[in-house]
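The structure appears below as structure tokens.
== chain A ==
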Amino acid sequence: MSHLPRVLMKGNEAFGEGAVRAGCRHTFAYPITPQSELAHFLARRLPEIGGVFVQAESEVSAINMVFGAAAAGARVLTSSSSPGISLMQEGISYIAGARLPCVIVNVMRGGPGLGNIAPAQGDYFQAVKGGGHGDYCQIVLAPASVPEIIEMMILAFDLADRYRNPVMVVGDGVLGQMMEPVEIEPGETRTAPAKPWATDGQGDRPAPNIISSLNIVPEDNERFNLDLAVMYAEIRRGEQRCEEYRLDDAELVLVAFGTVARVAKAVVDRARRDGIRAGVIRPITLWPFPEDSVKRAAARADRFLVVEMSLGQMVEDVRLSVEGEKPVHFFGRPGGLVPTVREVCNEVKRITGVMPGAEDVPAATGVDR
Partner candidate 1 sequence: MPKTFQRPQALTDKPFHYCPGCTHGIIHRLVAEAVDQLAVRKKTVGVCPVGCAVFAYDYFNCDMIQAAHGRAPAVATGVKRVLPDRVVFTYQGDGDLAAIGTAEIVHAAARGEKITTIFVNNAIYGMTGGQMAPTTLLGQKTTTTPHGRDRETAGSPLRVAEMLSTIDGAVYVSRVSVHSPRHVRLAGRAIKKAFEVQLSGQGFSVVEVLSTCPTNWGLSPREALKWLGENMVPVFPLGEFRTPSAEEAIEC
Partner candidate 2 sequence: MGLVTFREERCKGCGLCVEFCPKKIIVLADHFNVLGFHPATATDLSRCTGCGICAWMCPDVVIEVDWNGGKPPGERGESPA
């Protein structure tokens, strides 16, 4: 039982609070809805603690400021929402290619194009499959509550520094606007590990440092890519994270992340009242995808239902993990809508056939693929 004082905090502010607790003192960002409170929070907070907030002229510029600050050795953050993250893809590829650590927050909104400012998860592919050019991966974390946002932000900075790789933390408009109690930790923040590779001026080093993503000789670039592959394999082995909810005896496994995972848990509780043994796998790391957990579940469950706020993106990773062993169903609300507990329950009943007359349940306004 916690005795720490608690305050109500908004999700978007929690991204900033988590960054501060992680020892981040530099943030470069361009305004975009629905993540604005994050920038407002840090623009106020960082100068109070000796940090720097710079409003860039574009997301393109913001991510390159992040590149420079990371090269200089700082724990550095940028945040944006879907269209802005698209603009950052060039820079993220360069950051991955230059082996620089940084944290990028994407409070996802409905797309494609300008879309809208409502919550969505349509950037899953972009986040986990490498949104920019070339063979690279970024670690992707998906918190599902305000306290977990803080926890994930601290983890994000640690993982970024451990692997010298960009880490993205994804949320959505619901998570960003949601207010939940978080514990106030007394002042202590983390610091970045030593970075002897940083371009912070040669100083007493015997030779200058160079940070570059250029490997002009194909053999050199292949070697670099193969080195990345070794690191990515290590991350896949060691960094898969997920929450398993009522999974032990589950015949039906719902897979959902972020805001939708909260819906999925409520669905499972209701389904169990109806006699359906259901459980949830909530990926916390979207990359590496928690395939080990899904594979274990596939050995004993009858079927899967993936629920997303998209046309179905993570469902592909679930199917890859299940490897055809069990049916994998999908239900999604794309374009900025959150699936309701009721409509997901109906979908559960439809695919399990448990409830009499399930075939008569009208098709929900969602996507079934």
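Regarding selection, all candidates are chains of the complex that A comes from, given by their letters.
In this section, contacts are C-beta pairs under 8 Å (C-beta built on N, C-alpha and C of every residue); 3 or more make two chains touch, one makes a residue touch a chain; residues count from 1.
On a predicted model such as this, the values are computed, not experimentally measured, just so you know.
J.: Chain A is shown by itself; which of 1 or 2 touches it in the complex?
T.: The single touching candidate among 1 or 2 is 1.
J.: Show me the residue ranges of chain A that touch candidate 1 in the complex, using the header's touch definition.
T.: So the residues of chain A touching candidate 1 come out as 26, 28, 52, 54, 56-58, 60-62, 64-74, 76, 90-91, 94, 98, 199-204, 208-214.
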